[in-house]
Structure formats: C-alpha cells, structure tokens
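Questions regarding the structure given below will be posed in turn.
Omission of a single protein chain aside, the complex is shown with its protein chains in their original locations.
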Amino acid sequence: MPTLDRRTSLSIFQRMLMIRHFEEAVIALYKQGRFASHYHLYIGQEATGSAVLETLSEKDLICTTHRNHGHIIGRGCDPNRAMAEILGRASGFNGGRSGTLHICDHSHGFLSTSAVVGGCAGLATGAGFGLKVRREPHVAVGFFGDGALEEGLVSESFNIAALWKLPVVYVCENNSAGAMGPQQGGYPTAITATDSFVRLPAAYGIHCLKVDGTDIAAVYAAASAAGQRCRGGDGPVFIEAFTTRWPGSSPLWPELATVTDLNDAWDPARISGPHADWSRHHDPVLRVARELVAGGHASRDELMARDNEARMRIAAAANFAIDSPMPAPASVGDHVFA
Amino acid sequence: MSTSMQAASASSVQSLPAAEEALRLLRGMQFIRSFEEQVRNLSSGGVIPGLVHLCAGQEAVAVGVCSLLRADDMIASNHRGHGHCLAKGADVTRLAAEVLGRRTGYGLGRGGSLHMFDAANGNLGTTGIVGGGVPLAAGAALSAKRRGRGQVAVSFFGDGALNQGLLFEVLNMASIWRLPVLFVCENNGFGEFTAIEDVTAGPDPLARGLTFGIASETVDGMDVLAVRAAAQRALARARERGGPSFLVCNTYRFGGHHVGDKQDYKDDADAKAWRLKDPIERFGGWLQHCGMANASAIAALKTEVDEAVRAAIELAKAAPLPAADDLELHLHA
Partner (left out) sequence: MPSPRTATYRAAVLEALFGEMQRDESVIVMGEDIGAAGGVFKQTEGLFAQFGAERVIDTPISEAGAFGIAVGAAMTGQRPVFEVMFGDFITLVMDQLVNQAAKISYMSAGQFHVPLVLRTAVGIGGNLGPQHSQSLHAWAVHIPGLKVVMPSTPADAKGLMAAAIRDDGPVIFFEDRMLYNMRDAVPEGDYVVPIGSADIKRTGRDLTLIATGRMAHVALAAAELLAKDDISAEVIDPRSLVPLDLDTLVASVKRTSRAIVADGGYRQYGVTGEIAAIVTEHAFDWLDAPVLRVGAADVPIPFSKSLEPLVLPDARRLAREAAALVRGFR
C-alpha cells in the first residue's frame, strides 16, 4: 500500500479543502442568482484531481472539461479570478466570456477547456505532441469523465498518442458508481458495451492503471509513475480513477444538502440528511481528514484551522467576484481574431 | 494443397461447399478479377472519369462473405467496392456503366465508382469517406432487428478505417444493442500509401472488436473457404442471437491504391510472396485437388467470364451520357 509523507499529504489535502469550499460557494452564489447557466461540480472527486495535480510541475500542461473547477482550484489558480469567471466578470480568467464551462488559466498550464465531450482528449494529445516536438521533459494531462470514452475522437487520440509515444497522461474520472440512472430521474451512466473502460486504451497498447479515486496515496503513486513513464519517452498512460458519485449531482442542477463540516470526519454519528451514507463512506474530504489524523500527520485542530482558512479564502474570492465589474459592452468583439 | 486450405477443410468440414457451390465461388472471384483487370485497362486508357480503386487480390473476402448472404441481407461497401457490389449480385453492365459515367449506370452516371448503390440487392453503396459506410450497415442492422425476419447487414472496410473514431462508436453501439451486423475489415496492409504498422497502434487490430465484447476473428483473407467459414459462424450468431461480429481478413491488393499509383511504398519481395497466395489460383488448385474441376474447365471458366465482362463493358460504353436534365433528378425524395 503506497503511503505519503506528511508534507505531500497535507499539500494534497489543502487543495481538496480549497476545491470543496469553492464548489459549495458556487452553489450558494447560484442560489443567490449571481449567475445563470448549467454548471458541474467536482464535489466527491477532489482527491483524484488534487493528488494528480500534486505530481505535476509548473511546466506541465493540463486540459480539462466542463467539470473544471476542481482542476483549476486544485492547481492553485487564483480563486478570485475563477469565481469571477463563473460570475461572468471582466476580471475572470476568460474575461467573463466563458463562464463555468470553459475556465482556463494559461499561466498555470491550462490550454483550452472544452465543454464538448471528448474535446479535451484531442487537445491534451496535441499538447503532448507539442511537448515532444519541442523536446521538453514535461507531460500533458487530460482530465475527462467516463462518458468521454464514448466519443470517437478519444479513440483517435489514443491511437495517435500511442503510435507517436506522446507524453500524455489521460485521467479518466469514472464517477458512474452510485449514479441513479435515467430511470430514477438521475444521471445516466455510460452507455457502453465494454466491461472495463481500460480495454479501450489497452486496445492501442497504452499502459493502463486503475485506482481508487478517493485514495490520495494510490492516485499520487499512479500519477507519479505515469508522469515518469511519459518523461522517459515511453508513451502515454491511461489512469482510471473511481469515485462514487456525489448524490447532490443527481438532478440536472447540483443540490447541496448541507455544507461540509470537517468534524464529521472524526464523529460520523453526527452525519445526517439525505446524503448521509455518501458522506460517511464516500466523501474523500472526510476520508482524507480522518486518515491524516489517524496517521499522525496532523491534529484535528490543525486541520480545522486549515479548513477555516480555506473557507475564508474562498469567501474572499466570492466577494471579489461579486464586487468585480461586468465586462464592458465595447469589449464584446475583443480577441475574436488574434 | 497449402496448409491453410487444409486447416480450412479441417476446421469446417461440415460446411465445405459441394462442387456446384464451389464452382460458383470460383466464378464469383474470377468475375471480380476480370472486371477489375478490364476496368484497369479502361482507366489507364483515360476512358474512365476520375479515379478507380481496384480490389484484385482481395476477391476471396467479398465472395467468401457474400456467397452466404440472402437476397434481403444488406451490405455497405467502401471505396474499393467493385468486388462487394458484384459479389452481392450487381448487374455487371449497370456497374460498368456507372463506373464509366453512363446514364444506364446505377446512379445515372452521376456517382461513379465511389458512389454506387444497388437497392434491389440490398447494397447500401460504396463511399469515398473512409469508414463512412460502417454506421450505415449498423443502421440497416437496427432496421433488420426491428423487422425480426433474420436479416443481417455486412460492413466492408479497410485497415485504414481501423483508426476512425466512428468505427469505435459504432462497434460500441452494435454491441450494446446486439445488432445483427458483420464488421469485415479487409486488412491489405496499406491505408492508401501508408503501411498499417505506421498508423495503427495496439497489439492487434482484433482488440478493437474485443474491447466491446464482440466476437472477433482473424481470418486468412486469401482463402475463400476460410473467409466463408468465418462468415458462416458470424452469420449464425447474427441470425440466431442477433449480435455483431468483427472479422479481420488479412489480404493484399495486387494493384495500387488507385489506378495510376506507382506503388513505390510496396516491398517487392513482400508483393511477390502475396502473389503466390492469389486466392483464385489457390482455390482453383484446391478444386483440382479435390477433383471438383480440372485445369481445362477452370481455364474455360476464365475465358467465359472474361468474355462476359468484356461484352458488358462494350454495352456500357455504348450507353448515353447523362444529360443536363439529369442534373437535379432525385435531389429530394
């Protein structure tokens, strides 16, 4: 069983806390009518993104999807500007033009964020191609969900990445476990004939790994190994990370039953409400908090302090966003062309 | 007798054709060969507009599969489709007329070699879009499943199509929905001028079908009996339990990608070795070995077929070209 040292574990957990608070703040802002649009949250998947991002260097490149908030915040991008983007403000990363669906921060290695399912696989593969051509010892990471594997473009990307041994790490966040399915008014799961998603990249000879997406040590180990393999010129890697779907995403619009309380980590009897079972058994934030304390890496107080800090940082981001001006009408045509 | 013929006989003894059927198989392949040779001459002579993509060498696949199809089964072909069309019962005069751009052709002369449809024989058409016919065949299979009369559809495509995302999407759906469709990949080692190894990642093309739990087989595509036996298994599966199959038939095209292709990318020794596996020669040899035909009968068959094709082409050449009034016909239903 892989284990992590104190510094790494806490660093990953810090990312997770920031993501969790950010996503909960997004729901609150939506309910206040501060922005419109469909939006997609990363609650329940924080461990995966955070642990992968922990292994990356500044120069590594990232492509993500409509479910990008976790990757953006986890990467350490400015939550002020991320929240501002979601609220459609001029100070947002994309000048308010993209909103929640396409947030990206070039200075932190994000290329373009596609909300067309599968699009990011093509972009990540291209990023990897660029890295290889320029002989840079970095990797391109593509984050996407299990649904993306249904798009032909993803298969074509796998073929080319494998053929040309491109330094791409494909991280497939399989959050279909626990999805209710359309018959029960929930999200459908993937519609696929394959009994295991890794068979798809494996058909191209791509090295595949499967991990529990809520186990930060396992995800970190897999991502590290993948990165090493890529940098060594051995070609792409596919990581399938499993998480149990956050029940708040069941209807088309995210619904928060209750704000995360870290005390629930060490006192699960407190957990109640419609999402109780998930919180008790599948919430990665609570799980990691528990493990950090049990493993002697941190005390409860220390984690509560970090939690509070993260909450305040995100509150500040929300205020920054709310106070930011909207884009000026005259700017509507900016950047259409280079 | 070659090893693979023996293997074919051993593995599918019950399904070996009787003499009459065997001669039909030979005739079917020879028909395609004669057609392709004469079309090649026409094309080199500048008589055919545009490009043609010939399948000489690959006849065993078209004939091996189509010989088992019913009249109401369907096929979708690709750019190298003359063989599929003929094997599925196309009238050779109308086919030639279409290739020559004559009004009596299957498409009023407006489609040409790359866009030939034959509804009466369940042929959903040739196409120049690599992989383009694959979903059409699957869609026909969906229809067939709804009708419940046991019809199947066959999709013919080349190794170049193995890397089309579209193929993946359709394989997945064919499997989930248990569509009665045969995916037949004619792997002739080249996608246009590029060798398959240079563009196809993965340990084995078969993995593409296996990924979706589809029954998949590699077949000696130069052996009409091997193809026929594999097709038999696949058809039984499709008709009885309604699921798809994926066949990778290893074959070779004796000509270039299109007529006029200098074929610089081919390895001479390799090409010679494949020539030795000529499906018509081999099957003729097998027939003689089994006593189903003698050398002179086989020669006579070739002469007769050559003449039949020649006559059809003459008829086609004599047909009128489409007129200006034909330009907009059938634009809408």
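We call the chains A and B, going by the order they appear; numbering starts again at 1 in every chain.
In this section, contacts are C-beta pairs under 8 Å (C-beta built on N, C-alpha and C of every residue); 3 or more make two chains touch, one makes a residue touch a chain.
The structure displayed is predicted, hence computed values, not measured ones.
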item: Touching partners, among the displayed chains, of the absent chain; value: A, B
item: Sole contact to the chain not displayed, among A:88, A:142, A:167 or A:254; value: A:88
item: Option touching the unshown chain, where B:111, B:180, B:205 or B:255 are the choices; value: B:111
item: Touching residue (missing chain; options B:69, B:166, B:249 or B:287); value: B:166
item: Residue, one of B:32, B:124, B:219 or B:259, that touches the chain absent here; value: B:124
item: In chain B, positions touching the absent partner; value: 74, 76, 106-108, 110-111, 115, 117-120, 124-125, 127, 129, 132, 134-144, 146-147, 153, 165-166, 168-170, 172-173, 176-177, 329-333
item: Interface with the unshown chain - residue positions in chain A; value: 35-38, 88-90, 92, 94-102, 114-118, 147-148, 150-152, 181-183, 185, 188, 190-192, 252, 326-329, 331-333, 336
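By our rule, only the chains that are shown with their structure count from here on.
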item: Residue ranges of chain B in contact with chain A within the complex; value: 163-169, 171-173, 175-176, 198-203, 207-208, 210-214
item: Touching residues on chain A, where the partner in the complex is chain B; value: 150-156, 158-163, 191-195, 199-200, 202-206
